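Pasting a structure here, questions to come.
Of the protein chains in this complex, all but one are displayed in their positions.
We just call them A, B and C in the order they show up, numbering each chain from 1.
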Amino acid sequence: MIARIVQDSPVQTLAAEAASGTPEIIWSAIAPNLILMLGGVLLLTVVSLLRGKSPSWFPAVWTVVTASLALIALFPLWARVQDEGAQTVMAGAVGLDGFSLFVTGIICLSVIMGALLLEGYVRREGLEGAEWYVLLLLSASGGVTMASANDLIVMFIGLEILSVAAYVLTAMHSKRISSQEAGLKYFVLGAFASAFLLYGIALTYGATGSTNLVRIQRFLSDTVITQNGLLLAGFAFMLVGFGFKIGAAPFHTWAPDVYQGAPSPVTAYMASGIKAAGFAGLLRVFVVTFGPTYGADWRPMVYALAVLSLLVGSFMAIVQTNVKRMLAYSSISHAGFILVAVEASSTQGTSAALFYLLAYTFMVTGSFAIVTIMGRTGDGTHALDDYRGLGRARPGLALIFTVFLLAQAGVPFTAGFLSKFYVINSVVAEGQYALAVIAMVSAVVAAFLYLRVVVAMYFSEDPAAELMESRIKVPVGASIALVIAVVGTLWLGIVPGAVTNVANDAVAQLVAFKS
Amino acid sequence: MRVEMFTFLLTAAICLAGSAGVVLLRNPVHNALSLVATLFGVAVLFIQQGAYFLAAIQVIVYAGAIVILFLFVIMLLGVDKAEGLDRDPILGQRPAAIAAAVAILGLSLTALLSVGSRVTGQASTLAAIDGSEPNINALAKVLFTDYVFAFEITSVLLTVAVVGAVVLSRKAGPAIDAAEFPEGTTADLLQAKHDAAAVEQGVLEEVATEDETPEGEAETAEEALR
Amino acid sequence: MLALNETWYLVLAAMIFTIGAVGLLTRKNPLVMFMCVELMLNAVNLTFVTFSKALDDIAGQAIVFFVMVVAAAEVVVGLGIIVAIMRRRQGANADDISLMRG
Partner (left out) sequence: MNLIWLIPCLPLFGFLVLLVAGRKLGDPGAGWWGTGVVAASFLVVVKVFFDLLALPEEERSLTQTLFTWIPSGSFKVSIGFLADPLSILMCLFITGIGALIHLYSIGYMKGDEKFSKFFLYLNLFLASMLLLVLGDNLLLTFLGWEGVGTCSYLLISFWHTDPANASAGKKAFVTNRIGDFGFMLGTFLVWVTVGSINYADIGPAAPMIAAGTATAIALLFFLGAVGKSAQLPLSVWLPDAMAGPTPVSALIHAATMVTAGVYLIARLNPIMAQAGWANDVIAWTGAITALVAASIAIAQTDIKKVLAYSTVSQLGYMFLAVGTQNYVAGIFHMVTHAFFKALLFLGAGSVIMAMSHEQDMRKFGNLRKYLPVTFATFMIGWLAISGIPPLAGFWSKDEVLAGAFNAGPAGPVLWFIGLLVALMTAFYMTRVVIMTFFGSEKWRLTDDPHEAVESADVESEAVESEAVESVDLVGASVAAADHGGGHGGGHDDHHGLSPDHTPQESHWTMTAPLVILAGLSIFGGAINLPFGSDFKHLERWLEPTLAYEHELPPVPVLVLLAFAAIAVASLGIFLAYLVYSKHKIAAEKIERPVLAHAWYIDETYAKVAGGPGEAGFQGLADFDGTVVDGAVNGVGAGVLGIGNKLRPVQSGLVRSYALGISIGGALLLAFIVTRMNL
């Protein structure tokens, strides 16, 4: 399935390294990750040394600059991967390939927009502190680790860095009990799901003798396992863990509560960055590693998760009266859509998933940016009723929100249309017509829920009284984030050629072996 | 062989008893102590399988630090009260939990036992254990070669944990969002429903005719729950 | 008498894992729920060490080392969240933390 093959066998490289003692560390190969990590730790140090004398915008700007630097650092690496092919670095623990770079880019974008939103948010809520940004950067570095991990245990540690920081960020609005409640729920269930994932990793280790994904893939293509109980049970347990992280039904139950309770900018980051990292892990483990050999075993499970997520997400979203919670359910339905691409288990499906994740990052961070702004002081006005008449009170905000909602509904010339199109195209290419039809039906059902918000904003007779009275402030950071999101959403919808090619190239350069 | 088997069975019994204690004992302090028993048991099993260094840190880190942390928090919060375990307020939770767990156990055992005594993986992918060098040397070698990246990034994880703990321990003012949830918690609703049912039953026993009010209350609670 | 092989350990680990899962599902005290997660992680650790022995591979032990670090980090943050909640609402149990639903 993978077009280009790593030139020199990583296994041999590993053997050579092991023989010669300490492995060669190519720092430049993990530059984006290092920048995020160091940015986070340095920010903590600098702010502590300044002892509160730094202006309140300082950590936000620092974070945006750090993430932008990480984003810039991707370009030389991308060129290198395109020239030299995919390779493993850090003693085979990290895959330096187009796939990991693409997802790293998504996570960096998500961090940039999250930080821009946080800047106005923490000031409005009176919760200033550099810790928000430190945790955001470190969480993102965990996400990058997870996306580029070529070893199950490195992936697990990356996932934990990502998640533990996210647990804290979720609970960090100390004035809201719902934030703390969300933090507790996220933590308890996250730890529970992590245990499942880890058990799955353990069983896979027992079945294959390694946690290194390249080794596992090679082992599985060389060896016929006659008694595959351990391996298959490992699939099931790992799928619980990944399913939890990406918010796929029936492991989605945490998502609505946590998305609703978490501070809105954190929700934006969770829906985009964390989901992207989770899918990166899922794709790398299942599609890349197990896809060629054991696809028949895991694909039906992903099929079931995809169908359930699509249905549960759209059906539950329609009955919600809280916009933030509705978007949470809709993110479950989006996860179902991306799972459809995972189910295709092909190069095409993987690049469709990547394109979807990038498009979704723009759409969902944009949507939650509006939610952040509309939440107003206290982050509590998220009812659908609070949006009534927004079209009249703030036509600009309403128009931008409409763009995001229509994009999520999959209207042509927005990013949402093409991402859905690519996904369905990829399963149709695999002959999965039933799944394609289910995905389309659920997209039609889901269209109503986005329309519901649009109708509330524009076609409402009695605008929310509060909306007319109180002034809605759009901080500078949030408006920059909105511009980025709108431009991204429309750009991917109208001239997607470049990004599509990048997504295809990204998948063409993946650390993997031919059997 | 007999000695090994005997040690295993004894330790396994301790482990299982400890885990059962964590689940079944009412007092959190007792739960924590049961956990220690399991942790020690696991440490013994580590030794039995040649993982000497891990056994040591199992005792030091887990039993020594983590459980102490648990006990510390229990004492700090003063929650060392016994928890009522007679009935679960969530209807059907306990039987469903047990059924799900039995299913998971049964199915995983099917998977584990299906391979018989064979673990199918490739042997000694990284390094053999029974080499000439001591366990701790072998472990250190892989940690700083093959797992060096994992080792390095655990530092990030620990940083996150420290920052998180510091942030979370800050004092917070009164909650500002109570008004957003007029219905209260699900637990409150369940309790209201339970109370209403109890009242209704009581009234029914006393005066068979005047049962309208409690029933109404029960309905309200039910509606609220819905 | 039956020979002591890795299957014994694996079965024991699976049992501990399941008991931990049952505990998390049935106990209301969040602290006890965390203890149950620790049980599950220990069961996994035992599995790793067993495979390590069976495969004659040191990697399994190295992984356990990392799992312990992860468990420690999780406990620190988890207890932090509990302390934050308990400060506001004394003696709250897991069921009381359920304002958001539906």
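Descriptive notes on the structure:
By our rule, a contact is a pair of C-beta atoms (placed from the backbone, for glycine too) under 8 Å apart; a residue touches a chain by one contact, two chains touch by 3 or more.
Here the structure is a predicted model, which means the values were calculated and not measured.
Contacts of the undrawn chain with the visible chains, over the full complex, involve A, B, C. Residue in contact with the omitted chain (choice from B:Ala12, B:Ile104, B:Val119 or B:Leu157): B:Ile104.
Remark: the omitted chain is touched by one listed residue; of A:Ile26, A:Leu50, A:Val319 or A:Val483 this is A:Val319.
Touching the omitted chain from chain A are residues 184-185, 188-189, 192-193, 196, 226-229, 232-233, 235-237, 239-240, 243-244, 250-251, 253-254, 256-257, 296-297, 300-301, 304, 312, 314-319, 348, 384, 411-413, 418, 421-422, 424-425, 428, 436-437, 440-441, 444-445, 447-448, 451-452, 455-456, 459-461, 495-497, 500-501, 504. With the whole complex as reference, residues 21, 24-26, 28, 94-95, 97-102 of chain C touch the missing chain. In the full complex, chain B touches the omitted chain through residues 90, 93, 96-97, 100-101, 103-104, 107-108, 110-111, 114, 185-187, 225-226.
Convention: only the chains that are shown with their structure count from here on.
Looking at A-B and A-C side by side, the one with more C-beta contacts is A-B. Remark: chain B and chain C have CA centroids separated by 5 Å (rounded to whole angstrom).
The mean-CA centres of chain A and chain C are about 26 angstrom from one another, to the nearest whole unit.
Listed for chain B are residues 108, 112-113, 116, 119, 121-127, 146-147, 150, 154, 157, 160-161, 164, 167-168, 172, 175, 181, each touching two or more other chains. Multi-chain contact residues, meaning those touching two or more other chains, occur in chain A at positions 153, 157, 160, 164, 167-168, 171, 174, 177-178, 203, 205-206, 209-210.
Interface residues of chain B, counted against chain C in their complex, comprise 1-2, 4-5, 8, 12, 15-16, 19-20, 22-23, 28, 31-32, 35, 38-39, 42, 45-46, 49-51, 53-54, 57-58, 61-62, 65-66, 69-70, 73-74, 76-79, 81, 83, 88-90, 93-94, 97-98, 100-102, 104-105, 108-109, 112-113, 116-117, 119, 121-130, 135, 138-139, 141-143, 146-147, 150-151, 154, 157-158, 160-162, 164-165, 167-169, 171-172, 175, 181, 184-188, 190. Chain B contributes residues 107-108, 110-116, 118-127, 144-150, 153-154, 156-157, 159-161, 163-164, 166-168, 170, 172-178, 180-181 to its touches with chain A in the complex. Listed in rising order, the residues of chain A touching chain C in the complex are 153, 156-157, 160, 164, 167-168, 171, 174, 177-178, 180-185, 187-188, 191-192, 194-195, 198-199, 201-203, 205-206, 209-211, 256-257, 260-261, 320, 325.
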